[in-house]
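Below you'll find the structure, written out as structure tokens, and then a few comments.
Note that one protein chain is taken out, while the other chains of the complex remain in position.
When the chains are written out, they are named A and B in that same order, and each has its own residue count from 1.
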Amino acid sequence: MTSFTGITAVANATNEMAMFKQAMKEVAAHPEWMSSRQIERQRWNPYSMEGGSTCAISGENFAIVASDTRMTQNDINILTRDAEKIQILNDNIILTTSGFYGDVLQLKKVLQSRLHKYRFDYRSDMSVDLCAELLSRNLYYRRFFPYYTGAILAGIDEHGKGAVFSYDPIGCIERLGYSASGAAEPMIIPFLDCQIGHVTLSEGYERPELTLDRAISLMKDSFRGAAEREISTGDKIHLVIAEAGKPVVVKFLPLRED
Amino acid sequence: MNAHDEVQRTLNPTCTGTSVIALQYKTGVVVLTDRVVSYGKMARYKNVSRQYKVNDNVLIAFGGDHADFHWLQNVIERQVLLWKRFDQDIGPKALHGYLTSLLYAKRCKMNPVWNTLVVAGVEEEEKNNKETSTPFIGVITQKGCAYQVKHIATGLGAFLLNQAVEDEWRKKGEDLSREEAEAVLRKSLELTLYHDCVADNEFEIGRVDATEGVVLGKEEKIIGDWSIAETNCQYE
């Protein structure tokens, strides 16, 4: 009889210990001070936004790309007035990116190294169509920890025509005639919709052909307009012009600095 | 993420430094940092430098968590030795690039290095020809956002001083002399002292010059003008 109670006591003690261990584990895994609300508040945000806008327009035999050169912190503080947001990847591929600048730098580096390897393997430059697909896949690769960027890839395709590819942060891709991304995207797109797409242009108005000169003027107007009304856009327009059969031209044009 | 990340990652900085102010002059860069370590708003330790000499061409100043920077110092020291092994001296551009990748990689692991780094130096364009060396200032935030500038104020200084320093720089541009640049920095510190409650009046100005190399600064002190305090109604 005595031995029997002894065994139960041991069994109870063992059981109690197991339950205690289990309880400790649960508490350690979900401590009181880490309630979901607090976790949300304390969670460190790996992203930041450096503002700025970029835009690209393609035509029959050209593509132009522009961005401003301002980099901001919290949209109110200018970190630098000459940030590079456009990358000339090769003679006919230009990448322009807005959003989180750390990701912008990384994306640029990834694409550069992939293009470098392509040149090494195939002894020729990648075409813009291929690069567009590559970029899409690279963005989607980080589907669950996205590059926080609005990328636009522009250039001259294999047929000598201007090309603009627009992306969302996780790699949804579309070939368009023109595109914009970044802080002033909602201002630039309607303007270009009207002037290039003629979507919102009233009937009876002149619909001039999109020449390179006209595209450049529209680009300048877009950015001047954006710089007037959007605080994280300004300082300088970084304009890159790619024309079929000609070398890429880079220009810097002044913008508002306030 | 699991429950113990709190104690395994820097998700909140503990002992911190505040602004770094740096400015290019004709043949080099001057960098100002104050010499206090804050624990929250308490001035926890005094007489601690926030500048680290990497080699004769590069100086790094930082804002943010001291412990993280101590770790970084060790990483940098080993990187410098690795270059030395191939008879090379790491330049500011290369180090800036390396640290950018490092900080970005750490942020991608959700384990950030809680520092804003200012890499100051002179980039040797031609071997053994100091005449062609160019001043360099590169900034990296804890999230891996990196850029090059001619002048910079980080931390609270970014809000208070960036424009003031830029205006001063624009007056002379590339022709700014070392003395003028240092004067701008001293004035800037005075401004942070008035507005940034964790800034200190004890500071140092380090510099990297094309001919002299890295010269770490001596401890200096300013008092500032506190006469305005008399008009504060709560002032005793």
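The rule is short, and it goes like this: a residue touches a chain if its C-beta (ideal position, glycine included) is under 8 Å from a C-beta of that chain, and two chains touch if they have at least 3 such contacts.
Basically, contacts and distances are computed from a predicted model.
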Between "Mitotic checkpoint protein BUB3.2", "Proteasome subunit alpha type-3", "E2 ubiquitin-conjugating protein mms2" or "Protein misato", which matches the UniProt record of the unshown chain?
"Proteasome subunit alpha type-3"
With touch as defined up top, name the shown chains that contact the chain not shown.
B
Out of B:Met42, B:Leu81, B:Ala105 or B:Ala229, point to the residue that touches the absent chain in the complete complex.
B:Leu81
Listed in rising order, the chain B residues that touch the chain left out are 74, 77-78, 81-82, 84-85
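Following the convention adopted for this analysis, only the chains that are shown with their structure count from here on.
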Could you grab the centroid distance between chain A and chain B? Build each centroid from C-alpha atoms only and quote it in angstrom.
29
Hey, which residues of chain B end up touching chain A in the complex?
1-4, 6, 11-12, 100, 104, 107-108, 110, 112, 139, 141, 143-149, 158-159, 162-163
In the complex, chain A residues that touch chain B:
28-31, 34, 42-44, 46-48, 50, 71, 73, 77-80, 83, 100-102, 105-106, 145
